[in-house]
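Once you've had a glance at the structure underneath, I'll fire off some questions.
Missing here is one protein chain; the remaining ones are kept as they sit in the complex.
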Amino acid sequence: MSIARYVKFWRFAEKSDRALRTKRNIISAWVAVLSAGLFILAIAYASDSRHFMPGPVTTVHGTLEQCTDCHSNVSKGQFGWLHAVFAPADPDKDTKSCLTCHMMGEAARNPHGLELARLDAYVRRAEASPHASKRSTASRIREATLPVERTFPEGVFCATCHKEHNGQTFDLTAMSDAQCHTCHSVQFDDFHSSHPEFDSYPFRRRTRINFDHSGHFKKHFPEWRTKKNAKEVPPACTDCHTVSAEGGHMDIKPFEQICTACHIDQITGVERATGPKGITLISLPGLDLETLKEKNVDVGEWPEDAEGEISPLMRLLIGRDEKHRNTLKVTDELDLLDLTEASDAQIAEVKTLAWEVKRLVHTLTTAGMTDFFRRIKSATGARISKDLATQLSASMPHDVLLAAQREWLPNLASEIDETPGEENEDTSPVFTTETVSDESSGTDAAEQEEEDAEEKPKTVSASAASAGQSGSWRIDPFGRLIKGNQPPEDEEDDEAEEEASDQEGEGSDDEVDTADSDVSENNGAEEIEVDTEGWTELGGWYRKDFAILYRPVGHADPFLRAWLDLTSRLFAEDENNLARPAFEELTHKDAQGQCAKCHSVDATKNASRVVNWTPSSLASRESPFTLFDHRPHFGVAQKDGCFSCHGMSKAKGYLETYKGTDPYTYVPNFKQVKKETCAACHGKMQVRQDCLLCHKYHVNEIATPVLTTEVPKN
Amino acid sequence: MAKVQIIDRPRRWDVPFASRRLPANAVAGIMRLPAFAALDRREFPDDLQPQDIIANDSRILSFRTGDVIYAAGAYQTSIFIVLNGAVRMQTAVPAPPEAQRTEADDATWLRRTFLKGRQRLQKLEWKRDIVPQPSSVLAQNDIFGETEAMARTARQASAVAAADRTTVLELRWPGARELLHWSDAFRRRVENLYRIRSVEAALRQSFLFNGMDDELLRGIAKQCFFETHGGFGWTHIYQRQRTEKPSGDRPLDHEPVIVEDGQYLEDLFLLRSGFARLTVQTNHTEQTAGFLKAGEVFGASELGESMRTGGPALASFGLRAVGYADIVRVPAHFIEERALHAVAQAQRTAGPPRQRVAYRGRSQLDFVVDNRLINGTKAMLVDTTRCVNCDDCVRACAATHDNVARFERQGFSHGKFSISNACMHCADPVCLVDCPTGAITRDQATGNVLIDEKTCIGCASCESACPYNNIRMIDARNSSGQLLVDKDGTHIRTAAKCDLCTGRAGGPACVRACPHEAITRVDLRELQTLTN
Partner (left out) sequence: MRQLTRNAAVTIVAIAALFWIVGQYETALRDPRLLDGWILAAAMMAQLSYHVRKQLPALTLGRAASWLKLHVYAGYFVIAAFLMHTSFSLPETSLEWVLWILFMVVAVSGIFGLFLTRSIPARLQHVSADQVTFEQIGAARARLAGEVDGLMLNSVKNAASAALSDYYADHLYGYFRKPQHVGAHLRGSRYPLQAMCDDLDRLESHPNSKAEELLEKLKAHVVAKFDLDHQYALQGLQHAWLFIHIPATYCLIAMSVLHTMVVYAYSSGVR
């Protein structure tokens, strides 16, 4: 039985299936309308617009509750987004929201956050360096269809690379190598095959501390081992070097741990064969008293046996104004011990000089340290903080001066009283409270603080905005002379303070000594011959012959340090510059303390000088773009250890380069690291070789503002 | 707007064949022609007098030398009479079978058929390589064109005017039919002509007598026999069979036998029109082995074989008339004398008759032949394993035809296929026969059977004639969608059926609309198999 039998009628003339299709269309229309309606209701009754999110924000942004915190285009409220649909979006507005917390300075919208001039310099350098630029076909297509200039006409915005709303644990900083390459004119496939060769990496300049590794390894260490104490020779690199906090540098341990065993005697002068072991601060120059007497030049009493010269440091005390600078200039040309052929004018200057010296001694003994520094201020224009002054004066005990004065110029007081004086009329404050501003002319204080103005990136710290004057000198907690609010450097120097406190004791000893000798002289007691220099073997002030000298207490002697810092900043190429002779005396090859033997001296941009006390600082890292961490490499270093990557260079001339003041003339001790060293693992084996492993995009620091919390008022 | 429009009911005489009815004196003159002289008015009903018929259903056409009255291959059902001048009958003879292979011969795969169905439809009709034949010239009072009118085939020869001022009388089929129906004399005369000319045409058409001298051909023709097996009323028998379906009896059993399987053959059979079934005797039952369509030959290879070997020619198949079959029997000795080479060639190249490589499985063959579906040249073949009953085809047909679909998506099913109730544009369209106004005709160029709605009077003759129920009567509407009613308020009906979207770009809308390529319009005579 077939069902065909039951299909008797046919609807040939009627439209078939219309009912179903119509029903379907009606249902569809209703569904569309209802869903749109439900959507609108859902928006209207929602508490906020968070349900529009395509995904949660990353956990670090999770506390931002309002969409408007970042989306500057929409307004608050359930339907606040409606007008934004058609309003043109300005990506810069959203970028400003990001920069509220992630402060990146003025150049935030530039690639890498660098000023365009610097960026340009980098680009040219990259293009000039030897490389094989391989632009893949895909890259060419991208360049033709999506040129970078059109993508970033106004700059790179945060949202260009960092896409939020991808989940709580999404890595916002992830970028592919190809994405990095998009903007770069030098492109390549991967590190291993076609990354450009390293161009003088990692050494771009001579080391700040003059340490000849080859010389030590080949000559000094073997000598010390055989002749002296082998235990003091460091057997391994890590005895002197330690990994820095961020892993990129191998910091040097403090002098006291590694260098002192062999070098301390050089500094304190124990090993010194010739010359005074201390630095002359005050000395009575020798004068041709006969000639002066013949010419009826009255210089008052003057020790006949004085034979020395005006010390360079004294010049700063004497040359406090134009007149006296002229005096110094004239008397420099004379041999003060033989004035037979001097002209009257010159002799007059000599007289002036003599009286000036006497006045100096007098005021020093009577007026105190303030006068001391007033003189320096007059001479150089530098106002100094009291901390700095303490170091510059190294707590000179009064009795040293007094004893010296009594011995050299016993009647000084009365002489000075009788002589019409030229007192310092300057009554303005000498010291500043915390910082000292440089009121002098000629030197740009802001320039002087930077070690390498071109290369070093500016650090914009949060407190920079609230910093006071930027050109102020001060002593930082570690006793270093710094300008403005430079972040403190690594080294701690507690010992300087210890040494300073020791000065008191020594000074008082000296005083006693002097007093004794004075009494003995007056009472006709026996004179005791003391080698004051040898006596002051631990450093400090001493008087010898007609000079007051200061012997370095040890490494990082604060006196030497402070004077070097001051005179280096005041240094100028001009031969009349007063600080120049002082600086040269202190950095001479045979200078007391031998500071410049290891601490290299660089010329700054304005031709003053800077002494490199520390090996390097975070701020002075040479490659702002590159990251490197030694620590992961320790585990894979071969049996050669450090030499696996840093081979000794056979080039000669390391020490010669320190004779000049250009840090970029250099001969490194170690071979530059070549790309193939890195590529041995990065690329060939299963080791990462992506751009972000070694390079960073945000070259400058991204700072988060510290909370401004007001101190409670009640 | 009103739902109905009241018009006059269309009638038989509303649309004359010419722009207007022939004037009475012209009709009188025509009635005096020898062709019509024998017409006895008394044989005709009062409302259907011959002069009215002639006045309404004929027209007079004038030609100059070289004008084509009709071209070979055109589908026309008019009978012509030469009034003046001369007409040359130029035969177009199809080339031997191997040159005539169409794509249909290679379409063993239905999928390919589906994809190329459209191209196939266009290619099948006009692929006739013309081999020049001698022509005959007809003079005044000669009748021509009756062969194709009665057999409902395409014109076998071109009629070209052979003299200036040639005038002919064209009598369209509805009128001719009436004359034939009512007038015995007229019928006898025309049928006689039909027989003779059919034989000649059959011989000329057949590749066997290619290039034969015309004189000789006519001589042979006189010796041939023209037979009709079955009857024109086969459709009614068929319909009865379908509705009753007595168990046990197969349609085959009721078909008249022309040749028995294994019978000694003395003649060559040319199938002039209609269809014939090839059968084989297996296991004491007679099974279908294939079919022959008009123009094909039976017995050529057997006779050829017997000529070669000298043995007797035994029929390798039986032959039965499907519906009806007009056979021309050519005595064997003529074949021996004249057409040996052709027969031998046929035997070599054609091999066994095509239809012997039959449809896959007897059941498919039986299905197609039993249901007389082999008549269909544009049957709607539906692959029911692809059809998802979405009715997009019906919707598309309605959308292109005044919102009334012209077919039904059901019909004869067999296995995976079904032939829908959509007009198959039969090779032998019986629906044309009884139309009083000639509203249903074959399109001259394509042969598609089309209904002219303006002319249709809604008599439903075609509907009852169609053996497949592919014509339905629908309510007539005007172009604004208003129902047409007569003064009494009765709906005016008109016949509607699939018109193959003739005149529309892109071909049949149903084929275009099926998303799964389940529909194709196929010529069931040409298909090798209904495979998939």
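In order of appearance the chains are A and B, and numbering begins at 1 in each one.
Simple rule for what comes next: a contact is a pair of C-beta atoms (placed from the backbone, for glycine too) under 8 Å apart; a residue touches a chain by one contact, two chains touch by 3 or more.
In this text the structure is predicted, and so the values were computed from the model without any measurement.
Screening B:R64, B:R165, B:R308 or B:H516 for touch with the missing chain picks out B:H516.
Residue-wise, the contact with the chain that is not shown comes from A:D94, picked out of A:D94, A:E115 or A:D321.
Interface residues of subunit A with the unshown chain, by the touch rule above, are 1-4, 6-11, 16-17, 19-20, 24-25, 27-29, 31-33, 35-36, 39, 50-56, 67, 71, 73-74, 81-82, 84-86, 88-91, 93-95, 138, 141-142, 146, 148, 151-152, 157, 159-161, 163, 166-167, 176, 178-179, 181-183. Along subunit B, the points of touch with the absent chain fall at residues 384-392, 395-396, 399-400, 409-410, 413-416, 418, 504-506, 509, 511-518.
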